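All protein chains but one are shown at their positions in the complex.
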Amino acid sequence: MSTQLTPKRSIFEAPAIGQMSMATKIVLYTLLLIWTAFVLFPIYWLIITSFKDAADVNQGPFFLPFVDFQPSLHAWKELFVTDYEDTLRAYFNSIIISLSATGLSVLIGSMAAYALSRVAYAPNLITILFFIFLLAMTGVSIGIYGVDWRLAAAVAVALFFFLARAVGNLYQFRLHNGDILFWIISQRILAPIVVVVPIYMMFQTVRLLDTHIAIIITYAVVNMPIVVWLMYDFFNSIPRDLEESAQLDGATMIGTFREIVLPLSRTGLAATTLLVMILSWNEYLLALFLSTTKAQTMPILVAAMNAGERGILWWSMSVAIIVMIIPVVALAIVLQKYISKGLLVGAVKG
Amino acid sequence: MNEWLDKHMGRLFLAPAVTLILVFSIFPLVASLIMAFARIRFSAGGFKVRFVGWRNFEKQFFGSEQFHLIGTFTQISLLGWIFGLSVTAALLWWIWGYVRRHFTWFGFVGRLITLAMGLGITWLFAGTLLSGNLFGTIGTTLFYVLVGCAIQFVIGTALAYACSKNIRGKTAFRVIFFVPMMITPIGVGYIFRMMADTTKGPFSNVWQWVGLGDFSWAADPWAARIFIVIADSWQWIPFVFIMMLAAFESVSRDLTEAAELDGAGPWQSFREITWPHVLPIAATVMLIRAIEAFKIVDLPNIMTSGGPGIATESVSLQAYYAWRALDLGSASAIAYILLFVTVVICVSFFNLVVLARVRKQP
Amino acid sequence: MTAETIQNASPTTGTAKAISIRDMNKYYGAFHALKDLSIDVEAGEFLVLLGPSGCGKSTALRMIAGLESISSGELLIGDQDVTEVLPKYRDIAMVFQSYALYPHKTVAENIGFPLKMAKATPEEIDSAVRAAADQVELGELLDRLPGQLSGGQRQRVALARAIIRRPSVFLMDEPLSNLDAKLRGNMRAELKHMQGELGITTIYVTHDQIEAMTLAHRVAIMKDGVLQQLGTPKEVYSDPANLFVAGFMGSPPMNFITGKITGGQFAGSGAAFAVAGAADAQSVKVGFRPEDCRIVDKGAGLLDADVFTVEMTGDQVLVTLRLQGEPLVVKMHKDFEINAGVTAGITMDPEHLYFFDGETGARLRTTAQTS
Partner (left out) sequence: MLRKFLGGTALALATAIAPMSASAEGHYDGVTVNILTRPGPVIAGRMVERGEEFKAMTGAEIRVAEVPFAEIFQKLLTDWATGTNSVDVGVFASGWGVELVAGGLVENLDPYIAADDKIDLQDIAPYFRDFNQKVEGSTYFITIDGDFQMMYYRTDVFADAGLEPPKTWEEYLEVGAKIHGMDMNDDGEPDFGSCTFMKRNAQSYFAIQSVAASMVQSKGTGEGLYFDPATMKPKVNNDAWKKAFEVFKASVAFNPPDVLNHDIGDTRSLALAGRCGMVIDWGDIGPLSIEDGSQIKDKVGAIIMPGSTEVLNVETGKLEACEASNCPHAVDGVNFAPFAAFGGWTGAVSATLDDQKKQAAYDFLSYMNQAEQSNVDVTMGWTGYNPYRNSQLEDTTAWVEAGFSEASAENYLSAIKESLNHPNMASDFRIPGAQQYTGVVLDRELARYLAGEITVDQALANIEEGWEEITDDFGREDQAKIYSLSLGITN
């Protein structure tokens, strides 16, 4: 192979377009490396703490394994040998729950986002308010006043069909896609603490507490606004010609969505999935409330490492946090190339 | 049948999401609204609900919990008066300008609500912080939101801009900088408790060495708040970073190069070309971040339990503690107040910045 | 032209269906985008919707396809009323301006997509794809992705995808506008040939009158959502229904002089001549095509004008003159020579003069023309 010489540039030479001067580079890398240290040091500390025992932590600080303290695997053993049942159960629960919740949320959310970006809706506001009122009254009568749920549901459905049209035709104030979109997105503003008790009561009524289903559905709903938000803009960026063509070629809306839209939205889907995945994987408060034993997830295991009177079991907690990070990091590395692009078109470009 | 399905597919696509959200957020919302006007006690076979009218809210704004939610008010200092009156004047001028230019009832009422919230927050600050009084959880929450989001935005954007340049190891930086976001917020809380421990944490020696051996961040209100903001920023800068990186990378290189050829320096090129391009994106990112920041609960709960005193307690945490003490009425009332504040602030922002863009769509 | 002549011109395969558009309207809110469009398209006919951008031709096409709802009116394909029918049930294939190729599918998958949606077996799809690809000469490219193809090849893929299903109607939305000039000429010929061979009813939208003239059995010229004239290319060219059609068709366009007619005598800005058989009118525009007139010596023609520029295009010379600031173009033989700045006369046969109402633009026919 012939050697191809690229001319060396002197430090003092003016940088070419799109290039940086040496000084800029030095400053830039210094800043980036400082930030890298700021990001990584707590994680380093987390990792070495997982190999410490009580004395190493309490009489610390010790920084370097083998140098100023003798690392031990006791915390790892406790989680994965002695208590492997509890650890693995929580781990698998977390995996099942966050995967299913993410899947459900991304599927339903992107369907809604797609519909909102393509179909013009004009629901009647009064009908909707009436519907919501009935729904709320049904829920309240079941949940608080203990009316039999079948009876309440039947009454509500009947009332809706008899009265909705009559009421709806009186006023013609209609909502539009932007309003629906905003309404869905605004659900994210709710702090979970507002809704956690009623949600608990709902699942209690249908005997689904401490099951995967309860947590999966709740997570899916809680994260759906994010999916709709990100995917709505993403779908808007896909040329309509393709879908119209598919429609003419005989595809149904589902067919178009599955064959054309979803494959074209890979990047957006990947980014959204990752984000929702992270949020479901890490959620604590709702999981705490909706699970007792069978469906306990990893964040609860982490929180449980604060054993109150015995202080925080830093070493075990570190192990739990580390094993929680690993799958997400792996997923992020796999999806890495999509994230940036995906988030962009999705979140932010209209 | 098939054709009927096809025709209504548009609705069927939207239906699952809307139904789920209706069931899982409208019903709970209504239920907790009822709770907010009641005292609830658990008993065999369910609850005893006793309606108490506005008492749960009154208590928060005027009663025994006033100091807790909005702060302590004694007298307003000169600085407070100056600040309060000038912001009030500015806000009134703004609404007057709206009324003169293009008036619709819908827009006017919306702006009136924004105005009321703006005035409320202005006088909250004038009466507490600027007058040397203690502020309550709303003040603390706003501190987390404003300062936290500002820090996260500036650093996140700066990092993203740096990484959008043609540098080596971009991919590695991107993955590394993203990691903190993947850690469960509870974990982040505990990690930063380790970091900040002045007796056995990694920086305890540094702490002693700079002569702060007897100073504890956890005992000083502002130090504690700042530590929580640092932890929060550590976790959420990655989010801003990754979004803004995407934004910067979407700026066409042609544009910046053309600007450079036209003689623009790096700063000018950034300000004239790049910044206007990413501005709408930045607005959305900050909106998302602010919405989440209003809900901050895990970090103060774990790092300080809201202490010292009530210095680091957020509104969300206040509701959480009330809920934990089985005071469901107060918990719901507080949560609703938070909801109201968040909705007004975010909707105002959404309307002024984001919605114009969304409404253009069909 | 009758159905029979079309049948003669292009033997159909029997699948082709007639399309009947009746009083079709489209409103976008208060905006009336399409006004009472009524066209009967014969089975196997090649109909071109022609007009400037924003004239409603694409809207009309999309309404026929079912991509836009029909605000009022009826649409029949064959004997079936499809006004409310979803696109997929209309048995239509459409070629988009952007080709709308699915970027994540290979050429073969793109072409086979309609059959896949129709739940054909893989074997059926495969053989049909090969046949269609051969028809548009794409045989070797079946495994490529659209991104790896040239513009012309993409165009062919889109065509192949449209023909694979043998639909009863083809819709084409400016399919050639993204190609360069030379390729466009070739594709035009191929399209025409293919349509003739397949005999499928085709509605084709374009703003390019050459395409319209060369491809169409009949041309429908539209402006501002209103159908201006429907006829064979020859009809719309030589017998325009109104000022707009007259001005739109032809390149360079028709020349117009404004004036009035009194007693068979035209008097306009800088020109006055006798017009036999024309009725009196206060405001009138007289038009004549550049190829229907000749430059003669000053004073020897119907009117005199100053030569402004002379353009040699190879096969002819275009002379632009100015009559009181208004340009008039005359097409002359390629050997014609004249200098800019001189004053020359223009002459033409009276039967090549067209008269339009100065206000409404409606055609005013002379006694000879109406007969």
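Each chain gets a letter, A, B and C, in the order it is written, and its residues are counted from 1.
Operating definition for what follows: contacts are C-beta pairs under 8 Å (C-beta built on N, C-alpha and C of every residue); 3 or more make two chains touch, one makes a residue touch a chain.
Keep in mind that what you see is a predicted model, and the values were worked out from it rather than measured.
K.L.:
For the chain that does not appear here, which of the shown chains does it touch in the whole complex?
P.N.:
Its contacts among the visible chains are A, B.
K.L.:
Can you say which of B:96, B:215 or B:340 touches the chain missing from this structure?
P.N.:
B:215
K.L.:
Quickly run down the residues of chain A that touch the omitted chain.
P.N.:
Here the touching residues of chain A are 53-55, 57-59, 78-79, 82-83, 86-87, 197, 200-201, 204, 209-210, 288-289, 292-293, 300-301, 303-313, 316.
K.L.:
In the full complex, which bits of chain B touch the chain not displayed? Write them out.
P.N.:
39, 41-47, 59, 63-64, 68, 134, 197-199, 213-219, 221, 224, 301, 303-311, 321-327
The working rule: only the chains that are shown with their structure count from here on.
K.L.:
How are the chains arranged in terms of who touches whom: line, ring, star, complete or other?
P.N.:
complete
K.L.:
Using mean Cα positions, find the chain sitting nearest the overall protein centre.
P.N.:
When every chain is reduced to its C-alpha mean, the one closest to the whole-protein mean is A.
K.L.:
A-C versus A-B: which has more C-beta pairs touching?
P.N.:
Higher C-beta contact count between the two pairs: A-B.
K.L.:
Please compute the C-alpha centroid of chain B, do the same for chain C, then give the distance between them in whole Å.
P.N.:
Their C-alpha centroids are separated by 59 Å.
K.L.:
Would you kindly tell me how far, in whole Å, the mean C-alpha position of chain B lies from that of chain A?
P.N.:
18
K.L.:
Using mean CA coordinates as chain centres, what's the chain A-chain C distance in Å?
P.N.:
53
K.L.:
Among the residues of chain C, which ones contact at least 2 other chains?
P.N.:
86, 88
K.L.:
Considering chain A alone, which of its residues make contact with at least two other chains?
P.N.:
Answer for chain A, listing residues that touch two or more other chains: 252.
K.L.:
Note which residues of chain A are touching chain B in the complex, please.
P.N.:
The contact residues of chain A facing chain B are 17-20, 24-25, 28-29, 31-32, 35-36, 38-43, 45-46, 49, 57-61, 63, 108-109, 111-112, 114-121, 131-132, 135-136, 139-140, 143-144, 146, 177-178, 180-182, 184, 186-199, 201-202, 217-218, 220-221, 224-226, 228-229, 236, 252-254, 257, 278, 281-282, 284-285, 298-299, 302-303, 306, 312, 314, 317, 320-321, 324-325, 328-329, 332-333, 336, 339-344, 347-350.
K.L.:
Per the contact definition, I'd like the list of chain A residues that touch chain C in the complex.
P.N.:
Interface residues on chain A, with respect to chain C: 239, 241-242, 244-252, 255, 259-260, 263-264.
K.L.:
Under the stated contact criterion, what part of chain C meets chain A in this complex?
P.N.:
62, 65-67, 86-88, 90, 92-94, 96-104, 113-114, 117-118, 161, 165, 171
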